[in-house]
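Complex shown without one protein chain; remaining protein chains in place.
Naming follows writing order (A, B, C, D, E, F, G, H and I), and every chain is counted from residue 1.
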Amino acid sequence: MPSQPSRELQHFANPHPGRDFLIHMDLPEFTCLCPLTGQPDFAHFLLDYIPDERCVELKALKVYLWSFRDEGGFHEAMTNRIADDLIRLLSPRYLRLLGRWYVRGGISTDVLVEHRAPGWDNAALLQQLGPASFTRHQPGY
Amino acid sequence: MPSQPSRELQHFANPHPGRDFLIHMDLPEFTCLCPLTGQPDFAHFLLDYIPDERCVELKALKVYLWSFRDEGGFHEAMTNRIADDLIRLLSPRYLRLLGRWYVRGGISTDVLVEHRAPGWDNAALLQQLGPASFTRHQPGY
Amino acid sequence: MPSQPSRELQHFANPHPGRDFLIHMDLPEFTCLCPLTGQPDFAHFLLDYIPDERCVELKALKVYLWSFRDEGGFHEAMTNRIADDLIRLLSPRYLRLLGRWYVRGGISTDVLVEHRAPGWDNAALLQQLGPASFTRHQPGY
Amino acid sequence: MPSQPSRELQHFANPHPGRDFLIHMDLPEFTCLCPLTGQPDFAHFLLDYIPDERCVELKALKVYLWSFRDEGGFHEAMTNRIADDLIRLLSPRYLRLLGRWYVRGGISTDVLVEHRAPGWDNAALLQQLGPASFTRHQPGY
Amino acid sequence: MPSQPSRELQHFANPHPGRDFLIHMDLPEFTCLCPLTGQPDFAHFLLDYIPDERCVELKALKVYLWSFRDEGGFHEAMTNRIADDLIRLLSPRYLRLLGRWYVRGGISTDVLVEHRAPGWDNAALLQQLGPASFTRHQPGY
Amino acid sequence: MPSQPSRELQHFANPHPGRDFLIHMDLPEFTCLCPLTGQPDFAHFLLDYIPDERCVELKALKVYLWSFRDEGGFHEAMTNRIADDLIRLLSPRYLRLLGRWYVRGGISTDVLVEHRAPGWDNAALLQQLGPASFTRHQPGY
Amino acid sequence: MPSQPSRELQHFANPHPGRDFLIHMDLPEFTCLCPLTGQPDFAHFLLDYIPDERCVELKALKVYLWSFRDEGGFHEAMTNRIADDLIRLLSPRYLRLLGRWYVRGGISTDVLVEHRAPGWDNAALLQQLGPASFTRHQPGY
Amino acid sequence: MPSQPSRELQHFANPHPGRDFLIHMDLPEFTCLCPLTGQPDFAHFLLDYIPDERCVELKALKVYLWSFRDEGGFHEAMTNRIADDLIRLLSPRYLRLLGRWYVRGGISTDVLVEHRAPGWDNAALLQQLGPASFTRHQPGY
Amino acid sequence: MPSQPSRELQHFANPHPGRDFLIHMDLPEFTCLCPLTGQPDFAHFLLDYIPDERCVELKALKVYLWSFRDEGGFHEAMTNRIADDLIRLLSPRYLRLLGRWYVRGGISTDVLVEHRAPGWDNAALLQQLGPASFTRHQPGY
Partner (left out) sequence: MPSQPSRELQHFANPHPGRDFLIHMDLPEFTCLCPLTGQPDFAHFLLDYIPDERCVELKALKVYLWSFRDEGGFHEAMTNRIADDLIRLLSPRYLRLLGRWYVRGGISTDVLVEHRAPGWDNAALLQQLGPASFTRHQPGY
């Protein structure tokens, strides 16, 4: 069953649009290129969202992440761009995307983007998420 | 002592209905079928609730989870459905159900549902729960 | 120095009643009987409280927990009962008791009881406690 | 792409039969039935082997494990049986199978089976495996 | 389904007596009495054995451990005694029993007993066990 | 360079009094005597504070803790007393002291004291501290 | 590609100034000198910030930290100074800098500085950071 | 400083060829393509070796791993191939390569290759390596 | 029940002298004085032994360790001396003592002493001990 990288994200209808609920997806397989050197960069993404009418389709999401394999992008810009694509697709009530980028120059960098639909709030449910899981880097250990 | 899978949940009377208190149940033994491929899916459920008049009976809960063994269901829909069954049985003051579904396509997916009885609140006690324990996926490690 | 199990809890005078402060006690040695089967049950209790005029005496607390060794009780009722005994003894400004009961039927159950003295509050100090440490059950691992 | 449970394991040709090397597979998705009560049992299997002419095909292995879903078997017998099927398929130089079965009666049980081809030895490579990863059970914690 | 504590261990026939294989049982629910003070002692037992003709029956083992609930015994003597009972029952090819006794006087004590059937050896399989999992005590942490 | 135990704490001028900032000190080396038995007690202290005009001098703090080596004191009283000495020395904007006392009678006890200067507040900065790190006691493990 | 230590921090333009988002940088490679003894000191810095118009350039940040290699400074003053330099460079909406300094005199010291742009607030996003990761020091373990 | 993927590994002269010593390199950034589906695969490699006359150059190793980015290969064949390239380059006294491949079909697969120069041995030094660090996969946790 | 520090260790008769078995004692409460500065030193001791005719009595061991509270000694000499005292008392078949001394000068030091009775051996049982648990020091983390 071969497939192709594709920038086309797909969705399915939220099965419980009447209730705010949380979906967490752990996306450890991401690589793109450094826009300065052309060398590979790697990241582990963590996505959390509260769907409104749409949920992101898992296989299309995998293929979408694949589509950045030959594309350059800075950590800060790339993380914002992926978040924007997901927000455009889903119009979610809430979305949080954390990119944990691998060590460069002895320094590890994480980028966290958050989005809330205008006029929507559910502070109680959002407390369930807890703080984002930033990298804990222990070199020499 | 053979038993049967059963969709019938059972309850017993809350021994301390005059006090809000929390019950946490860790339910690591769940399997159902993927509605697309018919292949087995696995999940680890975590349930927290504040009982009103009723508490869920442990053995019936085990048999209830067993009853999904040959049934298909998407992660998002299945987690919402089990939460709904528990809410209908217990009419709890508060209920939280987290389904941590095993990796598919290199991506792990968790679904979190939360319910509060209308008109009830106890923010102090709910802070005791802390954020839900979402999957931490470390492939290649 | 033999001793006896005793339901008599004892206290000593709070050495600093003018200040709200927290006492945490980790009580991993508890066993009672299952009221249905008569078989032993085990639990690990965690107690946190802010004393008013009285602190619980450590050796008497140990002997008190011992006194349940031959007594039957459901998890939910037993945890509430021990909390009630401590509240009656101490009239504390705040008390939290977590019972982490060992696995039965593949399911582990925790019960959390919380108490605040009427009219007392100290939200800042209570934030020091953090969420209760519920069981993290990893069967097959 | 629906598929079926199947007791038929499949192999592919070892790409480097001239060298002893180790393959480790982590198989956390297994369930069968208790032969006494008919209730579901769960286990996490860990497989290590040194192939001779054949390697086990991953998708067929998944479908093979699925085939025990409606079958009864004691922990000790089931673990030996799966090991025997793999040995029959692969005629491996070495094979080790650990079954970590979930808690029953407050007790967790692991079963470890090991096989060496007659006349074959490679003590140096086998030291790479280290001791098997038996369950570490922490109830009430 | 009430039951009784009983010193009678029970066995079932080893389903694969033609092969040396390992069984690991994690037994965290044990309590007896201190022979000096009469106060409760607690221990977590870990059993590993290679069966010959017999395997120990899980429910009888649970009931056997229960039978020490009202009996006094020093850590060293009690651990040796339970090992002796299991050796007498099973005549195993190999058996290892570790008793991790809870802290007394700020000191935690573990006792490890090992047995090999005369004339039997299987060094390769025993390496699978790895060193025993002695307590790691971190007071004040 | 010999030195002496001394109850004299010393301070140095806060280098940035214009800003609220946090200082955390981990003090694992403390011992005093049990006032009932005269036997040694041990504790691990954790100090967090927001300085006003003064910061505590590290070497004098070490020598101060040493000065309790031959002095008796109950856990609750001793922890409050050390906190009081530090508050008197520093007149800090905020101070938190946690004493994690080693296991006695199978029970570990922690004592937490918190102080805020009257009229001072900085809720945002205090959230940086998180809940205090109470003992996690795992006997038999 | 040799380079030089330099006190000149550099920035690049924030690619998404229209959105508040978080950048976390883990900086484990820092050393300076003790102003009293001239001996080396070591620290692990953790930086979190919400950029306004500027982001700190990673390689210049590395070279900037290098520039303190031969300079003396007390823990409290040095941490505040580095924070001030970053605040001056970035004029960030929010910045948090934690310095975890290695053990001296058996005591480990952490210093935490926090800054918010006047008139800016985003409590929801700041909750994503969670409490700062203070040192957990376990000597003798 | 752009660079190119290159299959050309490079070496530098071992600075201490008179002594057997160990070099460990942790290589978490690897991706290639699945030869069946064309989709990306990811792996974390761990390399240990005892150099003879040559050591592998770090930057060339990084660029070499990059060169597989657009190439297909089965886990077992790819791991053997990379080991073969390193053996050919280095003619090492000893080499061990572990490929920890990310989860596919709910199963994680590791491949371990080991090489010893004919006629060379140093059992004492090889014991320093310990068993290889195979994946520990905890789905649903 | 006050007691006194005492250099007099005490023993009780080994209840199973006919069998080699292991006793592990975790002794985290030790302090003495630095012979150069007179300042307190702290250590965590771990004792393992195979008794011959005698076992060390727990309370006397505690009081014995107490007796070094006001005595000076270098880490290497003190650890050897305590081992010698235990060997003299017990004439054990085997004994291992590890002293994990707290950080001084940014460096943590452990000292390990091992003793075997002349003419005694039991390699199989000693493998159960595994390597000693040396300190893992993580400053700045």
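Simple rule for what comes next: a contact is a pair of C-beta atoms (placed from the backbone, for glycine too) under 8 Å apart; a residue touches a chain by one contact, two chains touch by 3 or more.
Note that this is a predicted model, so its numbers are computed, not measured.
Trainee: Would you list the chains present here that the left-out chain is in contact with?
Mentor: Within the full complex, the chain not displayed touches A, B, G, H, I.
Trainee: Using the definition of touch stated at the top, determine which of I:14, I:39 or I:108 touches the missing chain.
Mentor: I:108
Trainee: With the full complex in mind, choose from I:28, I:92 or I:139 the residue touching the hidden chain.
Mentor: That would be I:139, which touches the missing chain.
Trainee: Which residue from A:21, A:49 or A:101 sits in contact with the chain not drawn here?
Mentor: Here the residue in touch with the unshown chain is A:101.
Trainee: Going by the touch rule given at the top, which residues of chain B touch the chain that is not shown?
Mentor: Counting only chain B, the missing chain is touched by 138, 141.
Trainee: Write the list of chain A residues that the hidden chain touches.
Mentor: Against the left-out chain, chain A lists 28, 42-44, 100-104, 106, 108, 135-137, 139-141.
Trainee: Just the residue numbers, please: which parts of chain G touch the chain that's not shown?
Mentor: 1-4, 28-29, 31, 36-40, 42, 62, 66, 69, 102
To be clear about the criterion, only the chains that are shown with their structure count from here on.
Trainee: Can you name the chains that touch chain D as well as chain I?
Mentor: Correct list: E, F.
Trainee: Does C-E or F-G have more contacting C-beta pairs?
Mentor: Spelling it out, more C-beta pairs touch across F-G than across the other pair.
Trainee: Indicate the whole-number Å distance between the mean C-alpha point of chain F and the mean C-alpha point of chain H.
Mentor: Spacing between the chain centres: roughly 49 Å.
Trainee: Go ahead and note the Å separation of the Cα centroids belonging to chain C and chain F.
Mentor: 26
Trainee: If I count partner chains per residue in chain I, which residues reach a count of at least 2?
Mentor: Residues 1, 28-29, 42, 62, 102, 138, 141.
Trainee: What's the contact topology between the chains, one of line, ring, star, complete, other?
Mentor: Basically it's none of the tidy shapes, so other.
Trainee: Show me, using the given definition of touch, all chain pairs that touch one another.
Mentor: Inter-chain contacts occur between A-B, A-G, A-H, A-I, B-C, B-D, B-H, C-D, C-E, C-F, C-H, D-E, D-F, D-H, E-F, E-G, E-I, F-G, F-I, G-I.
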